[in-house]
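One chain of protein is taken out of this complex; the other chains stay put.
On to subunit A.
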């Protein structure tokens, strides 16, 4: 599903690489935690998968495609197979919950009939049935993150990338979000989640990949957050 072969990334005008010589494989259907302190390279790792950046060295394969060889105009097609969730939700404040989710389908030209069917379905899945017409501002943080997850999942991506999805939420709400991501993972969607939340990682007992100063320092099946972080 995802393969990194000796991947390094150095940003322009920076001497220290953000990612050095990282090699790993992530299989279809896996749930992976990405941990590490700020500046360890987690964001760069995810940006490389989304092909917002290109690797300086090495090869990145996503969904069987070599991203270095993927031409610019094919990138949107590739991204339709990926869903993305952020710490700050990134909802459109002037659209309702349903419109926010539908937006992800409208802009890739899905037919209206399909949208009308898929949106309530995915809102039910994330536990927001009945809140279709609310504005994001009227919702709690946890509910807003559920809208964001619904938007990321409505196109049924093969891979869901979550960048600290519980970073702005209290522990109890976070548990709800984790349950939801776990459920999405059980439908066969690969989930990669960057996090600083020790409790969550320790409880879930999933694969943990730890980065430190751009290096892969730990890759552990059924791992915990770490030792002294």
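Convention: a residue touches a chain if its C-beta (ideal position, glycine included) is under 8 Å from a C-beta of that chain, and two chains touch if they have at least 3 such contacts; residues count from 1.
Everything that follows uses one rule, which is that contacts and distances are computed from a predicted model.
Missing chain, UniProt name from the options "Glycine cleavage system protein T", "Cell division protein FtsX", "Sulfite reductase [NADPH] flavoprotein alpha-component" or "HmuY protein": "Cell division protein FtsX". Remark: the omitted chain is touched by one listed residue; of A:27, A:106 or A:133 this is A:106. Of the candidate positions A:6, A:23, A:37 or A:77, contact with the hidden chain is made by A:77. For the options A:155, A:199 or A:213, the residue in contact with the chain missing from this view is A:155. Residues touching the missing chain, restricted to subunit A, are 50, 72-73, 75-84, 90, 92, 103-104, 106-109, 112, 151-152, 155 (touch as defined at the top).
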